[in-house]
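All protein chains of the complex are present and in place, except for one that has been dropped.
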Amino acid sequence: MPKERKLSRREFPDSKKEGDSRIGKEEVKHLAWLARMKLSNKEIDAFSQQLSQILQYFRKIDEVDTEGIEPTYHVLDLTNVFRKDEPRTFPAEEVLRNVPEKKGRYVKAPRMG
Amino acid sequence: MDSFHSYYPLPSRLSVSDLCDAIRRGSIKAEDYMASTLDRIRRVEEKVHAFITIVEESTLLERAREIDRRVRDGKGFLGALAGIPIAVKDLICTKGLRTTCGSRILEGYIPTYNATVIERLEEQGAIILGKTNMDEFAMGSSTEFSYFGPTRNPWDLSRVPGGSSGGSAAAVAALEAPMALGSDTGGSIRCPASFCSVVGLKPTYGLVSRFGLIAYANSLEQIGPMTRTVEDCALLFSHMVGRDPLDSTSVEPPKTVFFSKKDDAMDLVGLKVGIPKEFFGEGIQESVAKTVRKALEKLESLGAQCEETTIPSIQYALPAYYIIAMSEASSNLARYDGLRYGLRVPDRGYGWNTIFAENRRLGFGPEVKRRIILGTYALSAGYFDKYYLKAQKIRTILRMEFQRAFKRFDVLAGPSMPILPFKIGEKVGNPLEMYMCDVDTVPANLTGLPALSLPCGFRNGLPVGIQFMAQAFQEGLIFRVAYALEKSLDLREEPRL
Partner (left out) sequence: MAMAKAKKKERMTRVMRRDEEKGKDGEPEVIIGLEVHVQLTNLKTKLFCSCSTDYRGAEPNTHVCPICMGEPGTLPVVNEGAIEDAIMVALALGSSISRRTLFSRKNYFYPDMPKNFQISQYDKAGGVPFATGGSVSIGGGKKVRIRRIQIEEDPGRLVYEGTIDSSPYILVDYNRAGLPLIEIVTEPDMESPKEARMFLQNLRSILEHLGVFDESLQGAMRCDANISIKGGKRVEIKNISSFKDVERALSFEITRQKGLLSRGLRVGMETRHWDDLRRITVSLRVKEEEQDYRYFPEPDLVPITISEGLIAKVKACMPILPSERKRLFIDKYGIPPQTAEVLVGSKALADFFEECIKLKADPLPLANWLTGDLKALLNEMEIEIWESKVTPAHMAELVSLVKDGILSGKMAKEVLKEVVATGRMPRKIVEEKGLRAIASMESLKEIVERVFSENPEAVKDALRQEKAVHFLIGQVMKATKGSADPLMANEAVRRRLQEIASSVSA
C-alpha cells in the first residue's frame, strides 16, 4: 500500500515518485518562496542537484524503526518555567536606532504585495 | 627589534589562572598585558584573520587601566577574570558592539543588549577584545562560509581552522587572546578546537544561558569556553554557568560541573573509559585514529581502563542532527527581513514579499540558503513526520543508548574529528562532504551531553584532538580526565607565525 501523502501539497511537474527524494527546480523555487528568498537560476540549478544528494543521504534514517518511540523535543526534563507579570521598561529609542527605514516613530515597510 | 619580546616576556603564553593571579597581585599590569595582546594581534592577525571586529585600542587600554587602578587602590570589586582579554564569537550579542554572525544580512546592526554570558564575564572583569570570525550563522565546519572571508589555521595558513567557531579557536591558538567564547550546535567548538590544538568544551545543554546567542538550532546549541589549557577552560566555564531567568531552558549548575586541580590526583585509577567503535568507523583518517589511540594508551598508563563498546545509532546521528538543525534554522532565520534591523534594499515601488526576498537573497550566503531551503522542506506539511519528527525520535533512541553506555563507563572517548585540518577550498563545493566532518561531534548535541576536545598530538605538523563525553552535568569529571591527560602528554608546540 502506498504511503499516505498530503493531497493539499502541490504536485511538482519535475518531481517524482514516492521514495525518491530528489528536489526538482520547481520545488526549489517553491521552497525558496516559502522562505522568502530569491534565487538566481544558477543557484536553483546547483541547489536542486546538491539538495537532492543531501536528502538522499538524510533518508538513511528510514532504516531506523521508531515505532512507539517518543520524540525528544527537549533534552532537559524541565516544565513550567514562568515569569512574573511585572512590567519593566526598556529604552525603546535604542531599539529604533537599528531600524533601517522609519517614518516618525513608525517602522516603514514596503507596500502590500 | 621585536617589541613584544623585549618588553613583555611572552605574557600571552601564561595560563589564564596564572595571569589572573599576576594581575591581582600587581606583578603584571592589565594594561601591559593588553598592550602586548594588541601587539600580537597587530603582527599575526593579517595572516590568520581571526577577528571580524576588534574593539578600539584606546577603549581596551582604558578598561585595562581601570582594573589596574582598582588593584592599586584596593578599592572596587575585582572579578575573578579581572583584566583578562577575551575573544567572543560574533554571534554572541554585545551591547553597542557590532555583531554580524558572519553574515551580510546583519549589516548595520548593533545589539541593544548584552548576552547573559557577556554580562557575567564582564562582571568578573573580563575585557572583550573583539568579535571573532565564523561560518555565517554558525553553519559550517571550516569558517570559510563567512561574509568577511575565511580564517586561516595558525598551524598551516593554507588550511582551515575548522568551524564554525574558527575565529575563536584561531585567536587562542595564535596567541591573539588567552581565552575565547565559541558556540557549539553540532561541533562548532570542538571541531576548530581540534583543528587548532586548543581546548574547547560543549557544555551540558542548559548550563550556559543562550540569551544573546544568535540562534542557529536552539535545541542543540550551547555557548562554551575555548582556551589553551584544561584548567583555563574550567575556570572560564565556571563563570559562564548559571540559571538565567531570561532563558527558559537554563538550569542551576550542580557542584559536579566544577573542577579544581587541587583536589584531584593525577592518576585515573579505576576510571572506566568506553571507546565507541563507531567513532573509529568509516571515513576516519588512519593518522587521526593512530594519534587518538596513542593518547588512549597514555590514559591507560594513568590507570584508566579503556574498553571498546558500541553505540549503534551513532550512524544515524548525523542525518538526524542536520534535519533538526536545518528545520529550526529555517524558522530562526525568518526574522531577517530588513524591517527592524540589518540589510535593507530600497523599495523601488515593490511590495514587501519582493523586498523581503531580495534582502534575503543579498544578505545570505549559499550555505545558509541551502540549509534554510532544506529546513523549510523538512517542516512542510507531508514531510514533517518523515524528517523532523523521525529525527527527534532517533534522538530519543540515541539518548537511551548513551544512557546504557554510561551505566558501564565513566567517560566515553574518541577522536573529535575524523580528519586532519583540510585545505581551504577543498570542500566548499561539496556540502555533503563538509557535513560528514561532524560525524563524531553531533551525538553530544543531540543528547545534550557535555563533550570536550583536548589537543592530543600532531600529524604532519597538524593538530589532532581527542573528545571526551560524560553524563549530563559531569563536566567536572571530564575536566579531571582531560587535565590528567594534558599534563601527561605535555604538548609544547606552538604555531610559527
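So that you can tell them apart, the chains are marked A and B in the order they are listed, and the count of residues begins at 1 in each.
The criterion applied here is as follows: a residue touches a chain if its C-beta (ideal position, glycine included) is under 8 Å from a C-beta of that chain, and two chains touch if they have at least 3 such contacts.
The structure presented is a predicted model; accordingly, all values stated were derived computationally and were not measured.
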Report, in label order, the displayed chains that the undisplayed chain touches.
-> A, B
Full-complex touch with the removed chain, picking from B:F51, B:Y388 or B:F422, is B:Y388
Where B:D184, B:D337 or B:D440 are the choices, the one touching the absent chain is B:D337
The listed residue (B:V288, B:I314, B:L379 or B:V439) that touches the chain absent from the view is B:L379
Would you indicate which residue among B:F51, B:Y109 or B:F364 is in contact with the undisplayed chain?
-> B:Y109
Residue ranges of chain A at the interface with the undisplayed chain | 8-10, 34, 36, 71, 73-74, 76, 78-90, 92, 95-96, 98, 103-112
On chain B, the omitted chain is touched by residues 91-93, 99, 101, 106, 109, 111-113, 115, 210-215, 217-219, 245-249, 327-328, 330-331, 334-337, 339-341, 347, 352-353, 356, 376, 379-381, 384, 388-389, 392
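The rule we apply is simple: only the chains that are shown with their structure count from here on.
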Any idea which chain A residues touch chain B in the complex?
-> 5-6, 8-9, 23, 27-28, 31-40, 43, 46-47, 50-51, 53-55, 57-64, 66, 69-76, 78, 81, 83, 90-91, 94-95, 97-101, 107, 109-113
Provide the residue numbers of chain B that touch chain A in the complex, in ascending order.
-> 108-110, 112, 205-206, 219, 245, 248-249, 251, 313, 315-316, 319-320, 322-323, 330, 334, 337-344, 347, 349-358, 360-361, 364, 366, 369-370, 372-374, 376-377, 380-382, 387, 389-397, 399, 431-432, 435, 446-448, 472
